[in-house]
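As you look at this complex, bear in mind that one protein chain is not there, while each of the others sits in place.
Our next item is subunit A:
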């Protein structure tokens, strides 16, 4: 991150005489997002000024789209999980009222001790896309699921990295409560929520607070609140007055016109113009489409598909591994992806894009696992070594580290006999308690560091004991 006020253009600091110029990439991002959220795109949209005095708003107004935004009337459908085990989720739809392009403000830091306000304008003037939803959510969990799905969509189409902690994705939640049948109550707005968990917590807190307030005979005040460190929402300073933003048209930006294949030729400068159809052709598969396809193409469960899609790059990796392994056994590939691979990544705070292990080596491990040359346990051990940047080939590691699964019946038989000799008391006990076999199996795995094929060993051991 750049030091404060090192990334400030003359326009960002609102120096007199500077003028705004629309960033084409922002328009394209707006159109792409609008398409991904099934919005109606306005071929002509307008920019407005929203006025308020604040130390981190150098011009005294923000350029936004109030009258006619770039897109309206979209929706997002997604599954809501309310935390119960084996929850298959329930489908929910949130309507998107509008998407507007605007500028970000700077940041203020209040130093109460020295009675100072410090302003950092690095963020000022950066293009922002604001999505406004209809009041279609009824709980913190619903809102959190919505934000999660939105984040996933935005990441997939590449219009936002979705990093809430860094402020690339911020949530303002408007919350009101009402009794069934009554109209919506007075709302409050919790600003700048910066994690999905906080979205859920802030809304739940605020719902509870408003209910308690109303049931205690009080009333909710329309105000802006923020989330404090303890998870409570508190009124924001300086923003208590109901503001009149005195919206007016931004005179320095002409109306924004976007085109399609039919109209692009009429653009004054077709190379510079934005063509909706061009963008439509570039839309990648969206998360929900991908989940549906994975379940139907591979016969995996929707919840497995959800995990695959939610972990960045995992679905693609799964598909690549599946296409490259010798044995087309979906179950073993998916399980290995969702359990071993994810464990290795999470243990190291890594993601698939930052993983140091090339796909070809993962395919090797999976092939040896499927063919029985590696036991599950050894495969995990080997995978860990690869993530710790072991540069040897998979087969080298297997032979040098003695990880090959023991699966010749003669060898296993020999090992079983050795264990039976060493633990004759257990063999005796077996005659009265068959469960003792588990203990003997444990000893065998211990002796071979988990390299014995457990199914085969159990069968042979049983035969020997029953003899």
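By our rule, contacts are C-beta pairs under 8 Å (C-beta built on N, C-alpha and C of every residue); 3 or more make two chains touch, one makes a residue touch a chain; residues count from 1.
Note that contacts and distances are computed from a predicted model.
S.K.: Between "Ribosomal RNA-processing protein 40", "Glutamyl-tRNA(Gln) amidotransferase subunit A, mitochondrial", "Ras-related protein Rab-10" or "RING-CH-type domain-containing protein", choose the name on the UniProt record of the chain that's been left out.
M.R.: UniProt protein name of the non-displayed chain: "Glutamyl-tRNA(Gln) amidotransferase subunit A, mitochondrial".
S.K.: Taking the full complex into account, find the residue in A:25, A:117, A:327 or A:351 that is in contact with the omitted chain.
M.R.: A:117
S.K.: Of the residues listed, A:60, A:270, A:284 or A:372, which one is in contact with the missing chain?
M.R.: Considering the complete complex, A:60 is the one touching the chain left out.
S.K.: Kindly state which of the options A:4, A:20, A:127 or A:185 is in contact with the chain not pictured.
M.R.: Of all options in A:4, A:20, A:127 or A:185, contact with the hidden chain holds for A:20.
S.K.: Write down which of A:109, A:221, A:248 or A:326 is the residue touching the left-out chain.
M.R.: Of all options in A:109, A:221, A:248 or A:326, contact with the hidden chain holds for A:248.
S.K.: Touching the hidden chain in the full complex, which residues of subunit A are there? Just list them.
M.R.: Touch set of subunit A with respect to the missing chain: 10, 13-22, 49, 51, 53, 55, 58-61, 115, 117, 119, 121, 238, 244, 246-248, 251-254.
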